[in-house]
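Showing chain A:
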Amino acid sequence: MTSIQDAKAPAGEVVLEAIGLTKHFPVRRRLRDLFRRQHSAVHAVDDVHLTLRRGQVVALVGESGSGKSTVARLLAQLYPRTGGDIQLHGESTRVKGGSSFRAYAARVQMIFQDPFASLNPVHTIRYHLTRALKIHHNAGDDLDAALAELLTRVSLTPPERYLDKFPHELSGGQRQRVAIARALGAQPEALLADEPVSMLDVSIRLGVLNLLRDLKERLDLAILYITHDIASARYFADQTMVMYAGRMVEGGDSETVTQTPAHPYTRLLIDSAPDPDRLTGDVDPLEEDRGNGEPPSLINPPSGCRFHPRCPAAMARCSTDLPVPLEIGDAPGHWAACWLYDKAGAR
Partner candidate 1 sequence: MTIPTSSIEQVIPGQGSMAQPEAAKPSRAKRQRFLFVRNKKAATGLVILGVYVLIAIIGPWIAPYDPSARSNDLVQGPSAAHWFGTTHLGQDVFSQILEGTRSVMLVGFLAGAIATTLSVLIGVTAGYLGGKMDDSLSVLTNVVLVIPAVPLMIIITSVLNNASDTLVALVIGLTSWSWNARVLRAQTLSLRRRDFVEASRASGERTWRIIVFELMPNLTAVIASGFVGTVIFAVLSEITLAFIGVVSNSGWNWGTILFWAQGQQALGQDAWWWFVPAGLAIALLGTSLSLINFGIDEFVSPRLRSAGKTKLKTASGGTVRMRIGFTPVLSNSATPHTHAKVVATPVMREAK
Partner candidate 2 sequence: ACGDSPNANSNNANKASVDYLRIGMPNGTQTENHNPFAGTSSANALGYKWMIYEPLTMWNPVKPAEPAKPWLAKEVKWAADYKSADITMRDNATWSDGQKVTADDVAYTFTLLKTNEALNANAIPFGDITVNGSTVHVTFTAPQFVNQNKIMASTTIVPKHIWEKIADPATDINKNPIGSGPYTLKSFTQAGIILNVRTEGYWQDLPKVKELRYTSYADNSAQTTALANGESEWSFVFIPNYQATFVSKDPANHKIWAPGVLGIHGLYINTTIKPFDDAKLRQAMNMVINRADIFTQAEAGYFHPQIDSVTGLPNGAGDAFIAPEYKDKKLTPDVAGAKALLQSAGYKLNGTTLSDPSGKPVKITLTDPAPWSDYQTTLEIIKTNLAEIGIAATVDKANQDKWDQNVQKGDFGATMRWTNGGATPYDIYQTVMDGDLLKPIGTAAQQGNFGRFKSPEATAALKAYANATSDADRTTAMNQIQKVFVEQVPMLPVGSDNVGGAYSTKNWTGWPSDGDAYAGMQPTQPYALDVVLHLKAANS
């Protein structure tokens, strides 16, 4: 029974890569737009570069509505993309449906945010997992053994106890494990986990995250871990990327990004995270400068740096020029899209 591959491929090999990925959702046109040439759209994701490597977890953090889920769905090819490219093992892919989509799904799988909603309430665990195996012809001769192995892999043991249960009979953590097992049923190389623990209770989160990390290590999966909880990114991801209003603003080694954030937005994010060590009721020093604290409209995103209306360190140039990723220099691979770090162009 070798339905689930255990062989280690060389770590670090690029599995999935997004190059200049862009997604604009068309907005319903209104009467007065009829006379305008331009179609307005939600610029949900703009020019996103992302690399998933074998055996590595990349965390994608950012506030609500910054486009994280859209990136995941684009990578899973659940949405057609507006621009850019998705490369699987260096090969550009664009699939819409049918067998090519199935072939892609066999290699890239997605786990949804809400374990309560992502399992069909009318089907048993057995059905969900059997389908996952059968679609991709991974069932082998012995279906039961394959199912048992899948469940064992996500630590739902003994498997018989769970197979014939309905989703509502399982706890949130167990459900999320089933969802993960279902994704594993396709024997993917890349796993896109869209906020896999945000709906789970504090005490259960840890188990699921540890499971994901364990899978990464044992199965050598490339994992995209999407979250808005930057602290968990610090703990579980090798790399952390920060998104703001549809664009990547910072990226690098997780520890570096969280401990020495470079981009003002990342700093704001980290300052805002609850911190028990802070004094009670301490008013935030950044408070005054934060404007109304509202994320920008994605239909007419701010020109230049999208963060400049809220940025305490905004310069004139920030409102006009789109910042390019700039090397910070404190740690290898740490970059930020912020003019503060443009040593050459400093005026």
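Inclusion criterion for the candidates: all candidates are chains of the complex that A comes from, given by their letters.
Assume contacts are C-beta pairs under 8 Å (C-beta built on N, C-alpha and C of every residue); 3 or more make two chains touch, one makes a residue touch a chain; residues count from 1.
Remember, predicted model here, so these are calculated numbers, not experimental data.
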Touching candidate for chain A, same complex, options 1 or 2: 1
Chain A residues within the candidate 1 interface of the complex: 76, 78, 97, 101-102, 105-106, 109-110, 112-114, 117-124, 131-132, 135-136, 155-158, 161, 164-166, 169, 171, 173-174, 177, 179, 182-183, 185-186, 206-207, 210-211, 213-214, 235-236, 238
